[in-house]
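A protein chain is absent from this complex, but the other protein chains hold their places.
Here the chain labels run A, B and C in written order, and each chain numbers its own residues starting at 1.
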Amino acid sequence: MQTKRVINPGERIPRVPEAVFLFRSCTGSLEYPGTESAVKETLKFLGVEAVTDPDQTCCSGFLQACSAYKPEFCLAVTARNLAIAEKKGLDTYTFCNGCYTGLSEFSHTLLSHQDQRAAANELIGRWGYRYEGRTAVYHVQEMWYRLKERIAEGVVRPLKGLRVAAHYGCHYLSAQYGILDDAGYPTFHEELFEALGATPVFYKERQLCCGYSVGRGFTHKEAIVQPHLHKKIKSAAVAGVQLMTTVCPGCNVALDREQPNLNRLYGEEFHIPVIDLAQLIALALGVPASKLGFAANTTSLDHVLKKLNCDKGS
Amino acid sequence: MTKAGKTALIIGGGVAGMEAALRIGQAGFDCVLAEKEEVLGGTVLQLSSSFPRWENPLELVEERISQLKLCGRIKIMTATSAIESRVSKHGYSVTLQSRNGETTNLDIDAVVLATGFGMMDVSVYGEYGYGIYPEVVNSLEFEARIKAWSAGLGKVPEGVAFFKCVGSRDRSKGYPYCSKICCMYTAKQAGLVKDMFPYTKVYVFYMDYRAAGKCYEEFVREVIEKKHVTYVRGRPAKILPEGGKLLVRAEDTLIGIPIEVSVDIVVLASAAVPRRETGPLAEMFGAKADKYGFLERQRFSLAKASDRVFFAGGCGFPLETLAAQQEGASAAAEVIELFAHE
Amino acid sequence: MDADTTYRPLFLNHIDDSLRTEIKRNCSVDVELCMECGKCSGGCPNGHVFDYTPRKIVQLVKLGDRQTLMTMDALWICLSCQACVDRCPSGIDIPAILDYMREKACRTGAKTSRPLVRLFHELVLSSIRGHGRVSELDVALKYNWKAGQPFKDARLGMRMLFKGKFRFYGNGVKQRAEVRRLFEKSVIAKDVS
Partner (left out) sequence: MHRERDKDRDDNLRRKVDVYHLAENLEDCLQCGKCVGACPVASLSPSYNSRQIVSDVLNGQQERWLKSEEIWRCFLCSGCYAACPVDINFPNLMMQLRYMAVEHKYGLKYVIPFKRFALAALQDGLTFVPAGPKGRDRIRKIRTDIGLSPWPEVSEKAREEYRALFDLSGAGAFMETINEEDDKPVELQYTEGRVTFADKTGH
């Protein structure tokens, strides 16, 4: 009640920055490099400079959530990474829900617990870093939604007739307070799809998670993750979804790479390509498909690209 | 016996306001009863039955209106709201405005605020989809459906689910307090549905039922045991549209298993909240409100909010019809006492 | 993995009140009176070893889960001590529900985790049915034989026999036929067979 839950994008990002610190995601750069490329292309279109830094490391949130890393380590890593952004005087933008939650939760802990901040700063102080909490953490999807009109104006390849469904992923909406939409019934991706000319599809299990977030795909794959994903993809298939978007490369791995396994296990014929929201936007903005790295996808996009009259190469 | 020269203004013509006006008028003082709507009765007008006796609340309203008219000292002003007030020699000088813009100035010696309560906008619960799915309604809207059904209109539902504590006892998106009346009216509505359609499945999702009052517990037990309404202990987590119906996901916490149920209508017992109008009125008369906007009574007083300002009914806290009548009478007692001493 | 083995949440629409009305008709127990207070479970001397405590048993009846009621462990470890009935503010006779479900479990051959308890139960009842009262020797011998432990308690049995505690013949009561008729009249016999 004290803090506003849902805020409008203009309140969240009052002024569109000239440059942002783009926080590289491991999965988004290794498993689906097209995500990184699409984010950079879209930011370029929007006139926002994406600054990266080779000194930035992995956010380490995934391994922490898998109980493999101690939180003390991740607090120090977060402090170090954000100190780099702070030094540049830029706000941090991530393109992975995991990084978003890792950075925002850890920075929240650092900022609200004096002793933890002091401990982290002492650890990173030996190399001259210092974290003070001046850089704010955002997800690039907030920028997309903030500049929805500008993106809509720039669409040169309207996604007309394409039935697109959203997978929001959990770790942006789970922040609950001060975010763009209601975690109970988010619609801002669907609004973006409409802006791109596509037909948004509301399928039954739209808000089911991907099941991979804390490595359960490695430990409980048969027991829960696959039945869980079956439930989700099945409901999308029933609703006639042609393409699904994510805002988290981790979710993308689960939804894309598991489809052949689900087909084998359950005798299904799922074929719903899963790409990043930024890739969809970049596609509509006319970025050639060859720059969007769809080759990394297990469930191929060829028929979708054909429908949109663009080959892989164009 | 006339006691001319003393006038009380009652703002709000619901059950509490009518009761206060009637008592003050019958004690021989002049009264002005201002009601924002075209007709007297307030929230009760929307109700189709009452607990714990299954009575028609409209009969009460009709009886009170005829008594008010008979009294002779009460001026009823419908479609009228108070827009301004100044402290005057004996009390307040109040400007009333009717809906068509006419203003009236009144010198009054005391005011009783009886603005009632409203329903929380539960569309903040995206998981319940109020405002998205047309068959998800709040309890007051459902009263209209009950009225339609009893008039032979509308489709017979196969299943109805009631969610209690939507917005109440919710520190996250709602209010921490218990709205007090939802347990009872939900039982009433569920019972009414069962009376009309015995083959309709009726589920009430509850955390606990708070039935503190004369014959209240018996009332709820009757609904469960005699009318066979299914009470499921657990707060529902999600409503999904499926095959033209609404699929509810919840846990049966008594056995600890996740459950699903498919129904036609979901009724949300929204938290009762202060009306929008109460805040400005309270400010106008210097009455103190608590952090939610409900009016606060002065220490050891029954109805006094500030000097010559009293309140009754739902603007203090959500309450049932009988309690609203009692509060109206309490406020009247304080006004009469004040007037009698001057 | 077969898709059909995937667990799905309980679907309330599939629940009817058949078990509830059956219990009401045959045991005169109305589970709708339950207020879910848990006093029965708190006072149950065996509650800590029950897989489903008395409160949950009532809940299972409400949910109409015959299968669990007939296969659960609690069915065979309930002592029928009546503490729950004594304490229940609504007077719900939980042991009566369990008696009924036990008979159903025996007659439908439901799986059980306590086959020996069930065996003993069946032998005692059949003994009563045959003799009009429990014949200890009959029950003990049959039980030990069927339980695969024929020589268990043999020495004690011999001593008891010599002291005249067991009799081989003339165990029964005079009006056996009436007892048997009682068995035949019992609702469960009509209901299940």
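In the analysis below, a residue touches a chain if its C-beta (ideal position, glycine included) is under 8 Å from a C-beta of that chain, and two chains touch if they have at least 3 such contacts.
Computed from a prediction, not measured in an experiment: that's the story for all the values here.
Hidden chain, full complex: it touches shown chains A, B, C. Of the candidate positions A:16, A:208, A:265 or A:310, contact with the hidden chain is made by A:208. Listed residues B:147, B:221 or B:238: the one in touch with the omitted chain is B:238. Residue positions on subunit A in contact with the hidden chain: 24, 26-27, 29-31, 33-34, 36-37, 52, 54-58, 60, 62-73, 75-77, 80, 109, 113, 116, 123-124, 127, 170-171, 173-174, 176, 183-184, 207-209, 211, 213-216, 218-220, 223-224, 227-228, 231, 290-293, 295-296, in rising order. Listed by residue number, the positions of subunit B touching the unshown chain are 127, 165, 169-174, 207, 233-238, 249-253, 255-260, 262. Annotation for subunit C: contacts to the undisplayed chain at residues 6-11, 13-15, 47-49, 51-52, 60, 63-65, 67-68, 71.
Just so it is clear, only the chains that are shown with their structure count from here on.
Across the two interfaces under comparison, A-B and B-C, the one joined by more C-beta contacts turns out to be B-C. For this pair, subunit A with subunit C, the centres built from the Cα atoms lie 57 Å apart. Subunit A and subunit B, compared by their mean Cα positions, are separated by 46 Å. The distance from the centre of subunit B to the centre of subunit C, each centre being the mean of the chain's C-alpha atoms, comes to 52 Å. For subunit B in complex with subunit C, the residues that touch the partner chain are 159, 201, 203, 221, 224-225, 228, 230, 232-233, 249, 252, 254-255, 257-262. Residue ranges on subunit A touching subunit B, taken from their complex, read 1, 5, 182-186, 204-205, 207.
Those residues of subunit B that touch subunit A in the shared complex are 124-129, 132, 171, 173-175, 238, 240-242.
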